[in-house]
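Complex shown without one protein chain; remaining protein chains in place.
For reference, chains read A, B and C in written order, and residue numbers begin at 1 within each chain.
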Amino acid sequence: MSLLLGFAYGLAAVGLIAGGAVIGVWWERKVAGRIQLRLGPQQLGPAGVFQMLADVPKLLFKEDIVPYGADRPTFRYAPMLVFAPIAASVAVVPFWAGWAPLDSVVGVAFFLAVPSVAVLGMLLSAWASHNTLSTIGGMRAAAQMVSYEVPRTLAVLSVVVLAGSLQPTEITGAWRWWWVPLTAVGFLVYLIASVAEMNRGPFDLPEAESELVAGYFADYSGFRWAIFMMAEYGSMIAAALFGTALFLGGPAWFAGVGGLIAYVGVACVIITAIMWAKWTFPRMRQDHLMTFCWTVLTPLALVQLLVAGAVAVWL
Amino acid sequence: MIVVIGCAAAFAIGLYAVLTRRELIAILAGAEVMLGAANVQLVALALARGGDPAVASGFSLLVVVVAAAEAAVGLSIVVTAYRSGARSRLEEFGEVDAE
Amino acid sequence: MSERLVVNIGPSHPSTHGVCRIVVELDGEIVTHAEPIIGHLHRGIEKMAENRTYLQIVPLTDRLDYVGSMYANWAYCRAVERLAGIRVPERAEYIRVIVCELQRIASHMMGIGSAAADTGAFTVFMYAFEQRELVVDLFEALCGSRLTYNYVRPGGVSADLPDGWVDRCRTFIKGHPDAMREIDRMLFGNVIFRARTKGIGVLDAADAVAWGASGPVARGSGVDYDLRRDDPYSMYPRFDFTVPLGERGDSYDRARVRLWECVESCRIVEQALDQLAEYEPGVIMTEGLPRLLAPGRGDAYDHIESARGCLGVYLVSDGGVCPYRMKVRSPAFSNLALLPLLATGHTLSDLIVVLGSLDPVFGEVDR
Partner (left out) sequence: MSASDITLAAAVAAMIAGAAGTALTRDVTRLVVSLGAFLLSVAAIFLIVASSLLAIAQVFVYVGGVLVLVLFALMVVHRDTDERVGLDSLHDIGAAAVAVAVFAGLVALLLPLAGTTGSQTRALPNDIGAFLLGDGVVAFEIAGVLLLVALLAVLVVVKGGEDR
């Protein structure tokens, strides 16, 4: 029974991410079009909404090319290893006050640990492509994602300390409005580190189309390429939902469907802000990226943790 | 019980890997297998003998952390050895003095 | 021994801005050697010129620097005019100055935009291309073409300014400096872009001279050399303009010099439009020029300041209707040669930035 339920949740998570990615691509084109003095999709349906439907078959029917010299089985299945952990991480997001698909006592750690498996998929796909640019991209991805896990985890820990629990539903249950000003820095660090984790601009060095063409997925085409894109949008959706829930108290605002709508709405605003940042900033360089992580974000997160810890003790 | 036998088997397989592999990183991977198996064994035996699960888990957690540190140092040595002479295989290390 | 990684960038790669192959040797991510391998876009234009009449060569010169076709047109026409001793009507000279300064803006917009896109600032690329698009619209109204103009001809220009063109041009040069200031704030004021470009690929003034660099690449290093002022040609002595200079010679200065040159170009165009009003329309071509030019035996060299630097054309005539030999001194070629010097010791990402700041156009490099 629980197996069946888990299966249903899995399907729902994949559906959420795939659907979210399709809407996300359309929305990103709209946001980018507004920023860049150009038109987003507009020909198909009102405001080009049917462009979403046109994109899916296009990607599905593209030829699935496996380059000569590639490690075939690894090349074929490594993208799944990028997507699966991110889909899994959605399971611990508390959508409803006191309810998450997987209400684990270590939900926060689960959310932070499981997506880190995706690095493995990126490295494997880079290695399997047998392409120098992919290899460099994969190495950059590994260095970047392993490093940015540190400030991200530390930032989330400040909320964990305040709530005294690793369970997301308990954290949202214990949420008070004054956490928002108290953990504002932590939220910012979490957001920046999350953007770095999902390899989006201005931290998209592993992809860096002007240097590495597309980095670790340079040789992918068709739907396997789309899996990488879905993983990127999926982690954006998951990070926005989870951050809204933990730091801003998402589901704790209102009860019922109105609460869910408000919660998802704020998450969408955060997603839009992430897109805005991508289309505004140039790309960073590898050494600047690492310096930024270790000398700015990590100390900030540590200070935030200290402050949150002091408040938690004082209470 | 099944865990105890399984861990013993995994430990023996890891030992075999350490003994027969020629590549340094593969040897390290075999050592990781041995460590992981021993760690599960530790927890399983502690629980089977009625130990406190929190103590068992806590100690295993420390083992995980220490083993990760060991892996990081080991891999950095391998990579440095490779960079300083493109050596990554065991038999090539006999040549260190000759150079 | 340390491991070497050889990366092959191009011939088809998003940031080579054309067709160039760069073989890069890396130690980790540090470039130890970068070798541009050129010739992928070689079409033999100099050789083809030997079988074309002097007028037929003009469309060939369009294909040299396809981002700034007007310059190659003009440099070639000046060489022909010098060879054949043709005097060009002053109105035509003014029009040439105007279109070439507009061309400088269009070309620099491509340079700045692609340098921005190389660092991931794609929005600035779109902003710069909006400005380029406005210039290209002006050219389209002038000669019907948006990329290869074939507009400057030996003896003058192919067509006079159409009705209303001057007003459109004035509107553009009024708005353009504000757009430049916006790009200055958006790109050159951005902390990431500054970190990416400042101190990257430093070219000192002595090296710039020794390697034959010219244009914004040399001026970014503080070499105060501009043919428009130092070897005045055409109507340039009649204009008041300054030559923007960089200080440190890094990628940032090279890109930023281009930005301020665009603002100066606006000033020149404005003055030229004012002075042009005194000339009666229609006189744009030297009278009595034969259909088939056949200058006597001899040779001639003339150069102009193109968007990329000193663009020279050398013509040798044996008295026939086709030149005996044409040689183009292309600034992009000399500037590209600096890439190994500038990129060595920096990271792979910096190599792309340096390449973008040199702003090569491979149609001109390969010819």
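The rule is short, and it goes like this: a residue touches a chain if its C-beta (ideal position, glycine included) is under 8 Å from a C-beta of that chain, and two chains touch if they have at least 3 such contacts.
Note that the structure is predicted; figures quoted are calculated from it, not measured.
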**Message:** One chain isn't shown here. Among A:Val146, A:Val180 or A:Val296, which residue touches it?
**Reply:** A:Val146
**Fill in**
For chain A, residues touching the missing partner are 71, 74, 104-106, 109-110, 112-114, 116-117, 119-120, 123-124, 126-128, 135, 138-139, 142, 146, 149, 166
**Message:** In the complete complex, the non-displayed chain touches which residues of chain B?
**Reply:** 1-17, 19-23, 25-26, 28-30, 32-33, 36-37, 39-41, 43-62, 64-73, 75-84, 88
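By definition in this document, only the chains that are shown with their structure count from here on.
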**Prompt:** When the C-alpha atoms of chain A and chain B are each averaged to a single point, how far apart are the two points in Å?
**Reply:** 32
**Prompt:** When the centre of a chain is set as the mean of its C-alpha atoms, what distance in Å lies between chain B and chain C?
**Reply:** 62
**Asked** When the centre of a chain is set as the mean of its C-alpha atoms, what distance in Å lies between chain A and chain C?
**Response** 43
**Prompt:** Hey, what residues on chain C touch two or more of the other chains?
**Reply:** none
**Request:** Over in the complex, which chain C residues touch chain A? Could you list them?
**Result:** 5-8, 13-15, 26, 29, 116-123, 126-127, 130, 187, 190, 192-193, 195-196, 347-350, 352
**Message:** Under the stated contact criterion, what part of chain A meets chain C in this complex?
**Reply:** 32, 35-38, 132-133, 136, 201-202, 204-205, 208-211, 213, 279-288
